[in-house]
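A single protein chain has been removed from this complex, and every other one stays in its place.
Chain nomenclature is as follows: A, B and C, assigned in order of appearance, with residue numbering initiated at 1 for each chain independently.
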Amino acid sequence: MINKVCPSVAQAVADIPDGATVMLGGFGASGSPIELIHALIDHGAKNLTVINNNTGNGEVGLAALIGNGQVRKMICSFPRSSQSKVFPEYYKAGKIELDLVPQGTLAERIRAAGAGIPAFYTPTTVGTVLAEGKEQREFDGRTFVLERWLKAEYALVKCDTADPLGNLTYNKTARNFSPLMCMAATTTIVQVGRLVDRGGIDPEHVVTPGIFVNRVIHVPEPVHEDTLIAEGRCYP
Amino acid sequence: MINKVCPSVAQAVADIPDGATVMLGGFGASGSPIELIHALIDHGAKNLTVINNNTGNGEVGLAALIGNGQVRKMICSFPRSSQSKVFPEYYKAGKIELDLVPQGTLAERIRAAGAGIPAFYTPTTVGTVLAEGKEQREFDGRTFVLERWLKAEYALVKCDTADPLGNLTYNKTARNFSPLMCMAATTTIVQVGRLVDRGGIDPEHVVTPGIFVNRVIHVPEPVHEDTLIAEGRCYP
Amino acid sequence: MTTGWTREQIAARTAQDIPNGSYVNLGIGIPELVAKFVPEGREFIYHTENGLLGMGPPPSENERDLDLMNAGKKYVTAVPGAAYFHHADSFSMIRGGHLDVCVLGTMQVAANGDIANWSTGEPGAIPAVGGAMDLVQGVKQIFVVTQHITKTGEPKLVERCTYPLTGVGVVSRVYTDLAVIDITPEGFRLIELAPGVSFDDVKNKTGAQVLPPDIPPTDGA
Partner (left out) sequence: MTTGWTREQIAARTAQDIPNGSYVNLGIGIPELVAKFVPEGREFIYHTENGLLGMGPPPSENERDLDLMNAGKKYVTAVPGAAYFHHADSFSMIRGGHLDVCVLGTMQVAANGDIANWSTGEPGAIPAVGGAMDLVQGVKQIFVVTQHITKTGEPKLVERCTYPLTGVGVVSRVYTDLAVIDITPEGFRLIELAPGVSFDDVKNKTGAQVLPPDIPPTDGA
């Protein structure tokens, strides 16, 4: 019987090497795989390229990963927020690179990687500084920009319900980039609040089919980034 | 209150003009919107370009639409089947055009139309006659073919459950191309077996959000193409 | 004497131009207020790019779900008939032209419909674009709501944007504290004046020519 359940977040991230490209699910605090990110901090892999919509908040999760000096480069759409202090500090000190990608292009590039589409054209950024240096082309009288797929070695994702085959569902807007990242990474590692038996998820309701998932870790009562920040916590 | 429910299949298809491009959901018999197709036969629009994975079976549904002389051109991946007699007859007599598109490329082109992606690269067909005349390009050392989005004026689709906003769910493998076609057509017309009130579909389980749907018609006990064929029926 | 519209009144005036049944994306700031002024007999369905169609008003403290937020990272609710989806589907709605109206704030909007609302372009500033460039390219109608001038008195409606652009020629109409102004092939054209505002007030505070309305406006005095 296939069983992708992995006993701990520590074991799940143990093979992530220095220099890896890692996608982190979540949009701001919603859907952020805090326990997996903290395990990655404990693990200590360095020179990471991290793909996430944002750059973390407070001093937990992604912000803590950056604050621990493990991230060489961020690929994201919105590296600013009222509670984001670590990234701006690193960025202004020249200690971290930033590759800014519009949110829809970021999502589509990740989806393209999962779907075997090496490149596609999009109207987004045409006529702006973010299109500079990019190949442009007209279709049906309108100009579009060529964008490449965006792959990663690892994706760390949080879901709501999973079965041992790696079929996943999400909670509300915590879904966001996670299903796309599951498709786009060589190794997809998922933390799940509710682990059910096979057949415990209606096949009609599966959002991420198990084929896109490699490791499932049961984290029954995950902390929420917003809660940690409200409590003024920092990690480690 | 927004209410997309339309009283009859006849009214729903009444504005489809001659020469329209019409997507029909379904993969073989599964998911074929038989009542809507039969209404289109009654309506009589001619010179249609029809997009479907196949070309119909027996003498009902899509096969009957072709047999009624309404279809100028088929865009499909698999125009053969053991029970397909009408299309082969028309094709061999030179009475219908065929644009053959590999199944995955067909799906992706339809999805691209819905997603505002005018063109994308795919490895499918490289080195085959179906790539002849198409632009090719290397990415990361591998050759890919450029494919364009595929739009339609109308999509006729069958779903399992719908609400008055046009949120949809499907039944098993009857889902197939339908969610993509809902995205890709200017006007999407959906027949539904089970029409529920707003809130009757869990927001987590919606497959096609209502933004992609224009008209919903309640067809409480839809006939199934396979049943009609087993009974030797023909339409009209 | 110039009086003009309050923030709420700008939002209310904007809402008047949104047809019943529209799918609408609201930006942060004044745009968010539009949802409070839906004209009677109309219903709008709100999209938030982080994966929800059918966004409802902010929750009370005890109905708050930490996993239910909008693109501005504020807690929201979902109305009956809502749907959740992932980011690629969400931006398919945007890029694919399925949304009817997007209401955005701005730093500058130009007479040719260009908009600049994502970056001051200052060296050292951290650029952050989010979904703005997707929205302006994809949504059928882009409405801009803004104060007519900056806090330091500079016009925000200009001949050409000086800040880095978000999109080129994408804006349909501009709603300010002073007026409603269309973007036309000939440039800015006045549609309506706020109460107590004269056409001269508007012209004086706009950094480009403003054409008179095709139909003469009623004087706002």
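A few remarks follow.
Just so it is clear, a residue touches a chain if its C-beta (ideal position, glycine included) is under 8 Å from a C-beta of that chain, and two chains touch if they have at least 3 such contacts.
All values reported here derive from a predicted model rather than from experimental measurement.
In terms of the touch definition stated at the top, the absent chain reaches A, B within the entire complex. Touching the chain that is not shown, out of B:D42, B:E153 or B:D226: B:D226 (per the contact rule at the top). Check A:D18, A:E97, A:E135 or A:E204 against the missing chain and you find that the one touching it is A:E204. Note on the undisplayed chain: of the listed residues B:N47, B:T173 or B:T186, the one touching it is B:T173.
Seen across the whole complex, the unshown chain contacts subunit A at 1-2, 111, 113-117, 163-165, 167, 183, 197-199, 201, 203-204, 206, 209-212. Annotation for subunit B: contacts to the undisplayed chain at residues 27-31, 77-81, 87-88, 91-92, 98, 100, 102-108, 110-111, 122-130, 170-180, 207, 224, 226-227.
In this text, only the chains that are shown with their structure count from here on.
Separation between the centroids of subunit B and subunit C, computed from CA atoms only, is 36 Å.
Work out the mean CA point of subunit A and of subunit C, and you get 30 Å between them.
For subunit A, residues that reach two or more other chains under the stated contact definition are 108, 122-123, 170, 172.
Shared interface positions of subunit C, defined as residues touching 2 or more other chains, are 52, 78, 84-85, 88, 91, 94-95, 138.
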